[in-house]
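Excluded from the complex is one protein chain; the other protein chains are retained at their positions.
Our next item is chain A:
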C-alpha cells in the first residue's frame, strides 16, 4: 500500500492543490488497494476504468481552476445508489445485472463536485440487516478481523494448462493472502462502505441509514458516519427500503471529511417530495472545536440492561471529554425509547413490503418464468429475494392487512409521534445528545443468524433518532478490551448537522483514535 491511501480527503485536497500528486495517481493507488482488498468482499462491482477516466477529468478541471469541493477524491458508492450505466444490485439477486439508465441525485452531486467513483460496494440485501450477511453477493469481512497475511506463489493455486503457460512465460509472482482466525462482520447495512473506508480501499463511501445502517457499521470499523436529518439528502435514485426513514450520508475516516462530503451530497431536490428546500450550510466552517456552554443531553433510558461495562465506561469517557471542553452534560429523559425498536420493526417492514412490490419480474431484473402471471411472480420473488427480505415483506404485509392495521401500523405511527415528541422536549433542555452508537463491538459472521431479535437489538441506540428523522453521527472513541472499535453517537436537532459535527470534532480530538485494522496495518 502506498502513502496516498493513508490520506484523509481533507489532506488529499491539500496535496492535489499543491500539485504534490494528481487525482490520477491518487485514484490509481486506490484502484490497486481495491484489488488488494478483494478478500474483504467489500466491492460488488469495481469500476477502475471509470475511476481513471473520472480522475483524468478531475485533474483537467483542477488545471483549469474549476476544481469542485470533492475534486479528484476516489470514493466508493453503496450499491443502493443508482449509477447510470453501472450495475446497481441493492445486494439482491433480483436486481443482479440491472444497469439503471439514470444517476441518483446524491451521486450526481458528488460527481458534479469532482469526486471519482471506484466502484459499488456491498450491503445487506435492500439495506435490510445489521451485519452485511444478508447480501446475495456474500458477507463482507471486517478489516478488523484477526488474521495473518501469508505470501505464496501465484502458480500454487493456478491450475491447468493455462497456468503452466503463464508460469513458463512469467516468473512466479508472490501473492498475498489473508488467513482469518475469526471473520467479523463490518456491521450493516452499509457494511461494504464501512469496510472499504476502514481498509483504505476508498477515501470515503456513501452510505444510507434507515435505522442505523451508517452509524452502527461506522462504530464497528472505527470510522465516522453521519446520517443527516431526514430530507437533507435527496432519496431520488436510491433504491427504497423504508421511504419515511431512508437517508443517505457520508462514511469517512474523519469528522472534517464527513463535513466536506455531506456538503456535496445534500441539497434540495424537486424530484423528491420529502427533500427539504433549505440552504446547505458550510459544515466545515462549523468545526471550530468551541463547544463552551453547549448542553449535552445524556438520556437515562439508554442505560440498557446487559450493556457491557466497557461501553458504559466509554460513554462516561465521552461525557468527561465534552465537559472538559466546556460543555455542560445534563440528564434528559426519552421515555418512549423502549418502544422504538418495536415501532421501527413495524414501520420499516410495512413500507418495504410495498416498496419491494415492483420487483415482480415484469420489467427489469430477474424473471423466473411460470405457468401464469401469478406463478411467475411467485417463482421470481421466491428465487430473487433472500430470507431476511422475505421475512420483512411478510411482517410488513401482515401489519398492514385488514384487521391488523390499527393494532400494528396505526399504533406504531402513534408511538413514532411520541418518540419524536420525546426528542422535541429533550432539545428544550439540551443542544445535542450523547449516547453509545451500538450496544456491542463487532461480532462474528454467523452469530445472531438464528435469532433475528438479537440481530435487531444492534440498532437499539440508532433507531429512535431514525424514527424522529434527526441527524446523528458515530465517531470512533476507542477500542474495547477485544481490540475492536467502539463509537459514540451524537444526535442533534433537525437540520442542525453543524452542531452535531462540531461536537463530533471535539470527541474525535479527545479520543485521538489512531488504531488501524489488522488488515491495514499488516500491509502498510
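Just so it is clear, contacts are C-beta pairs under 8 Å (C-beta built on N, C-alpha and C of every residue); 3 or more make two chains touch, one makes a residue touch a chain; residues count from 1.
We take it that contacts and distances are computed from a predicted model.
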| item | value |
| --- | --- |
| Per UniProt, the name of the complex member that is left out, chosen from "Aspartyl/glutamyl-tRNA(Asn/Gln) amidotransferase subunit B", "FAD-dependent oxidoreductase", "UDP-glucose 4-epimerase" or "ABC transporter permease" | "Aspartyl/glutamyl-tRNA(Asn/Gln) amidotransferase subunit B" |
| Contact with the hidden chain (one of A:144, A:220, A:409 or A:423) | A:409 |
| Per the touch definition above, residue among A:150, A:324, A:373 or A:454 touching the missing chain | A:373 |
| Residue among A:362, A:407 or A:454 that touches the chain left out of view | A:362 |
| Contact with the hidden chain (one of A:95, A:296 or A:366) | A:95 |
| Residue of A:236, A:302 or A:315 touching the missing chain in the full complex | A:236 |
| Chain A residues touching the omitted chain (full complex) | 81-82, 88, 90, 95, 98, 100-102, 104, 235-240, 242-244, 270-274, 350-351, 353-354, 357-358, 360, 362-364, 373-374, 377, 397, 400-402, 405, 409 |
